[in-house]
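Sending over a structure as structure tokens; questions will come in a sec.
What you see is the complex with one protein chain gone and the rest in place.
Labels run A, B and C following the written order; every chain starts at residue 1.
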Amino acid sequence: MSLYILPKERLPGFVDNLRAGFRVVGPVRTETGYAFADIRSADELVLEYPTTILPPKKYLLPQRETLFTFRTGKAEDGAQQIEVEPVFQDVQPTVIFGVHTCDMHGIVLYDKVFSQGYKDEHYCARREQTYIIGIECLRPCDDASFCKDMGTLTAPPVYDLHMTAVDDNYLIDTGTEKGERLLLANVEAHLATTDDIRRLSQTLSAKWPHFRHRLKMTKDQIPSLMAINYGSHIWDTLGERCLACGSCTNVCPTCFCFDVQDEMALNMEEGERARMWDSCQLREFALVAGGHNFRASKASRVRHRMMRKGKYIQQVHGITGCTGCGRCQRACLVDITIPGTLNALYDEMQIDLSSATGA
Amino acid sequence: MTRKSTQPAPEAVNGSQVRITVHHVTRVEGHGNIVVDVRNGTLERCELEIIETPRFFEAMLRGRPYTQASHITSRICGICACGHATASLRATERALSVQLSDQTVLLRRLVMHGEMLDSHILHVYMLVAPDFLGVGSVIPLATSHPDIVKRALRMKQFAGELCAAFAGRHTHPIAMTVGGFTHFPSRQQVEALRERAEALRADVDATVELFATLPYPQFERETEFVALVQPDDYGFIDGMIGSTDHPPRPVDEYRQVTNERLAVHSTAKHTAHQRESYMVGALARFNLKHMHLHPRAQAAAAHLGLSAPCFKPYYNSVAQVVEIVHCVEDVVRLLDTALERGIVPEDPAPVTLRPGARGVGAVDVPRGVLFHEYQIGEDGLIQEANCVIPTGQNLGNIDRDMRALVPTLLSEPEDVIRHRLEMLVRAYDPCISCSTHFLNVEFVGK
Amino acid sequence: MLAKPKIAFFDFTSCEGCQLTVIDALQTHLGLLDLVEIVQFREAMSEKGDDYQIAFIEGSCTRESDEQRLRAIRQQAMIVVALGACAHLGGVNAMKNRWPIEDVQTYVYGQAGRNLYESYPARPISEVIEVDYAIPGCPIDREEFVRIVQRLLQGRKPKLPDYPLCVECKLAENACLNKLGKPCLGPITRAGCHAICPSHGDGCEGCRGFISEANFTYMREILRGHGLSDVEIDAQFTMFNYYQLAAMGADAPLSQINGNGHRRHAADAEVLPASTFAAPKEA
Partner (left out) sequence: MFEMASNLTTTTTPRAVNGHSSIYLPTIAQVVDVQTETAFEKVYTVRLPGGQNLGHRPGQFVMVSIPGVGEAPISVMSSPSRTFDTFKLCIRNAGDLTSVIHNTILPGDYIGIRGPFGRGFPLEVFKGKDVLVAPGGLGMAPARSLIDEILDNREEYGRLIVLYGAKNPSEILFRDELRAWRQRDDIELFVTVDRPDESWVGHIGVITRLFPRVQINPFKTIAVTIGPPVMYRFVVMELLGKGLTPDQIWMSFERRMKCGVGKCGHCQVNHRYSCQDGPAWTYAEALAFEEAL
């Protein structure tokens, strides 16, 4: 696998060729911003986009997904009969174009979650037919981004192709063999020359100063910071503000919790069971029979989310649970942010420390 | 309504004694009763009681931001929701000197056409047709005449989706706002609508055929007709107030037409212009501006036996069928214009707030002319509001039609009289939820 | 499971848009007619049956004579469902409750109209009779209506979402209106309408009622951030939920409700004068 060079003007041709054999999705302009959407013509694709409201996770775990269909009826003797049939929705060759590096880190986590333990073939079957074409971030999306802190500013090895804009060309790294075949079969691209690679290196090293640090601690310190601060009063302050609207988790590239519900056809005999995104920020998420709610307070829910991002996911999967994409900050109407929270916890500890040491 | 009527002067009729009460006339929007009382050959009482509770929308609007007015007033009526919203927006816009873009005007027209279709289809198929097909409602028709019902639902669905494409929803439109729209459909959506509108012609033709076969009562009474008129157009929004008795007036002078007064037997206010009462609605529009109908609609009118001037109130339903034909043709034309120009998302036009700004909005909704008038303060809060609703304007005319009709029917069995009266009321397509709400016929003794 | 239950529709003070929505639901769900037998539906049919198991009631209770009708329905029906915001919350009808009813009557009908027509402050029907379930919305959502009928047929209790609209709005990937500086009550309003208003560029007005966890304090902050005055924020909160907020008395998150929960607007004169606009000439 190697580095290729593709003149920018050949991108539309590449996209159009892909469209012949694949569902092609990528960032497009909307009335108010950008969103991942089906690409109906190559000129809709906008690779220099700041960010989207929803990450491309919606193509891997759709907002609503049918798991199986069923048919019920009565046998001659009056006994209830049931037939079930699994459904694998949206399993089709798909190319996701223009995935930012942070979002690729989200996909790394998804791949782990849905393939480990009980393999979720609804996800895996779709994933296997999905090609990820990344785009290197050369500028931060906006002030909400903190990918540099979270170490997600470089592409994880989850892409099939990864593009970096260098002058009038894209330098394309082939992450997988199938990615390389996809490229070569659909556009005329040449192996990058040493000169091209030198310019790529220059571009990559030049990007770093454009990104700023927002956290007062390093990424590696976060899990311990969270562990120590489980009982912090800061959670109560945040809980008071929180609207329990779940916007933060719905837009998060590493949130994957879901609800499962049945729906009946009008004839009341057929129907389907489907899963849909759910959020731990909602009141009923941990409510059980008898009316007991394991996370009744909004404070406990905000804490759970922060703990997941900062600690739990790291503990279970060994990778960061927050990609620093900044989406939850952009979505939150009451300014509950991850950097803000982590820094507040950190500051609090500095104060405690200084008072303890009598400084 | 608990009040006893004191109003109608006794009128002499032929000998018999009839007391009819129809409580809660059905298949109309809202609640009303019909009361007929004939004693010793004298028509003691004959009136349509509006027993809907008054809703006091004018009071509700007081002190509210002008931005809410169209959303509040659309809740006056679920079926003319877009019409109320449009009249409300026009009143606000005229008060606040808002200049609408051509695109906004075009899209508003499409929404009104959608509502006209939706309402007329509902009325002629589901509320009127059962009378002629000898059933009590559209529900048995679903089994006895499934094709008719499915056609009606198909046509209505298109009408609803037309409204929804531009306004977000038919019942209580969302995207229509002061100065413009907050949402715009994609080109693909508009193209698909255009295609469906054209495909609807077959259903429209079948509708004309069906209604051409129905035996409408030929009862006739000369009256005044009032509708909004525009030069060279069969439009529904803005224009002048036209009358068969009087030269057109600017909409700002609507009070000189409506002359609202209280009728004790009705929670809706009655109106009178040149005569004791006048009629608004499809038949009024047809009588005043049939020459601007689309040629296909004119042909349909001829086929249905409708020609101006027509003084037969039962033919209001026929005029509605003619308007269905017209609207579908006009929708195709308007959608073509939209596609030609392209629908460009644009911000609503700006408002100019100033102390005591006043404006009147007038829209010819399915049941006739609707007026909203607001006074808005510099702080953007509504200070005064008035809404004059078409059904309210028709009520006096319905009473007078009934008083003319009953004496001609006295030899008929009570059931027939009752049914005829109900059909008459229904022909007006009264929307009593607007005028607040409606209907009940009370026959007392014979 | 109820075998083909008889259902009936009743309307009180409302625009009848919810009943129309039921008729509209037939456009796409004609099969509903196979599942239930409609025995009363005044808006659409003349036949009348008085033996029904499920009653759908549209509209608010706004006068004493409504109460009797409501009680009769309750007595007959096994299940009573409030259909739409007017029945469920009081809805827009309750906006008039801000003033004494006589003043409101005078305002619209003139001095002669004072006390001419029977009317009192609007109430949700649950204030008069026991209501089993509600289908919220102004108007109701067709799909939700069908779903709830289906659940009743299964012998299950319909369940409404108790989370805010923002959930559905985010799933639809709408740009948040509050972020764009346009007021939207999504964060405190019960989901279930697929965020239809924000999806069409217009802020939610709360027609489905507030969630049990509604964070009024911060909702107010958000609206203030858009430059809305207290009066305008009150107007936002009370378009559909006036009744609920007034019932909270001194705790109501409104700037213009005083300590004893009285509903008079500070900006208004003591007595609402007859409107120079609306009050008609006397008969």
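The rule we apply is simple: a contact is a pair of C-beta atoms (placed from the backbone, for glycine too) under 8 Å apart; a residue touches a chain by one contact, two chains touch by 3 or more.
Keep in mind it's a predicted model, so treat the numbers as computed, not measured.
Among the chains present, which touch the one that was left out?
A, C
Kindly state which of the options A:G271, A:G324 or A:P339 is in contact with the chain not pictured.
Of the candidates A:G271, A:G324 or A:P339, A:G271 is in touch with the missing chain.
Just to verify: which one of A:S41, A:S224, A:Q261 or A:Q350 makes contact with the chain not shown?
A:Q261
Have a look at A:L3, A:A37 or A:L67 and name the one touching the chain we're not showing.
Answer from the full complex: A:L67 touches the omitted chain.
Over the whole complex, note the residues of subunit A touching the chain we left out.
67-68, 70, 72, 77-88, 91, 113-114, 117-122, 125, 230-231, 256-262, 264, 268, 271, 273, 275, 278, 280, 285-290, 292, 294-295, 304, 307-308, 311-313, 315-316
In the complete complex, the non-displayed chain touches which residues of subunit C?
Against the missing chain, subunit C presents residues 1, 154-157, 159.
Throughout what follows, only the chains that are shown with their structure count from here on.
Taking touching chains as linked, do they make an open path (line), a single closed cycle (ring), a hub with spokes (star), an all-linked set (complete), or other?
Chain contacts: open path, no cycle.
Among all chains, which one's averaged Cα position is nearest the averaged Cα position of every protein chain shown?
Ranked by how close its C-alpha centre lies to the overall one, first comes C.
Which integer distance in Å separates the CA centroid of subunit A from that of subunit C?
So the centre of subunit A lies 38 Å away from the centre of subunit C.
Cα centroid separation between subunit A and subunit B, in whole Å?
The separation of the two C-alpha centroids amounts to 52 Å.
Where does subunit A touch two or more other chains at once, residue-wise?
31
Report the residues of subunit B in contact with subunit C in the complex, numbered from low to high.
Per the stated touch rule, the residues are 1-3, 7, 24, 26-31, 52-56, 58-60, 62-65, 68, 71-72, 75-79, 81, 122, 126-127, 130, 136-139, 142, 150, 153-154, 156-157, 160, 167-172, 174-175, 177, 181-183, 259-264, 267, 269-270, 373, 375, 379-381, 384-387, 433, 437.
Write out the stretch or stretches of subunit A touching subunit C in their complex.
Touch list, subunit A to subunit C: 30-33, 35, 52-54, 58, 63, 241-247, 250-251, 263-264, 266-268, 276-277, 279, 282-284, 298, 330-331, 333-334.
In the complex formed with subunit A, which residues of subunit C make contact?
Residues in contact with subunit A: 1, 29, 31-32, 34-35, 146-147, 150, 153-154, 162-164, 166-167, 170-171, 173-176, 178-180, 186-188, 211-213, 215, 218-219, 221-222.
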